[in-house]
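Shown here: the complex without one of its protein chains, the others still in place.
For subunit A:
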Amino acid sequence: MSIDTRRAPSPPPAPAGGRITLRQNLRDSLVVAKRNLLRMLRIPETVVFGLIQPIMFVVLFAYVFGGSISIPGAGLSASAYREFLMGGIFAQTVTFATAGAAAGIAEDMQKGIIDRFRSLPMARGAVLTGRTFADLAQTAVILVVLAVVAFLVGWRIHDGPLSALAAFGLLLLLGYAFTWIGALIGLSVRTPEAATSGGLVWLFPLTFISVAFVPSENMPGWLQPVAEWNPFSATVLAVRDLFGNLPPDYRAPDVWPMQHPALASVLWSVLIIAIFRTLAVRKYQRATG
């Protein structure tokens, strides 16, 4: 073993004032994202389990509940329910990335690698942003596989590729926003195990008290506004609309987010990112020693 220190490069000089530019922030985040994607490729179990649950939900809901949930404008129709269902499943699936982000960040925080990152001249938020980028890529892959499964059970895109792309865009944005909630959870718990359950458990009420699986009209009156204002519902309805999965006679509930679901979906997602990214980055910076 020998080292030749003369040949070693010195780091480029720091920008004046040591401020980290947006460009460096993005570059560092992409470096960390690459690291996380490599990890995902080498631990493919996580991606596989990420796929099993939504596929199971598609099959269970399509065939078990299929004929027994009435859709406004279509009544009790199994095929109409399958079309209706998929927007909900898609949206639910992207939010499950929360658990992955939470567990991944909790694991990193426990290991020596976080000291390495924190002692490097890198953008502060890049460890978290990189993780959320990697989760976004994973979510995109899962969405593609899920779309194929949905196609097999009879789901179709009716409104052309542009609308469909817009729908997938809304889904990815929602999923990305939720990974920042996951990041905050991952920083707040002590173990990756706690992060996984902490990342999942609240998603069930959130996704079920929404228009994802059952139209809000079928719920008790006091629950309807909760479901209709649920950030998650806006995306579900917007996606259904963009895929053309709503029955022709469907009339959305008369509340603002249900009347303007695409806009509401974007606003909710941006709001979630703004709040949770700020909180998570602050918490990361304070998580010292």
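The rule is short, and it goes like this: a residue touches a chain if its C-beta (ideal position, glycine included) is under 8 Å from a C-beta of that chain, and two chains touch if they have at least 3 such contacts; residues count from 1.
As a working rule, contacts and distances are computed from a predicted model.
Q: When one chain of this assembly is omitted, its UniProt record names it as which of these: "ATP-binding cassette domain-containing protein", "Sulfite dehydrogenase (Cytochrome) subunit SorA apoprotein", "STAS domain-containing protein" or "ABC-type xenobiotic transporter"?
A: The record names the chain that does not appear here as "ABC-type xenobiotic transporter".
Q: Under the stated touch rule, tell me which residues of subunit A contact the chain that is not displayed.
A: Residues of subunit A in touch with the missing chain: 1-12, 14, 18, 20, 24, 27-28, 31-32, 34-35, 38-39, 42-43, 110-122, 126, 288-289.
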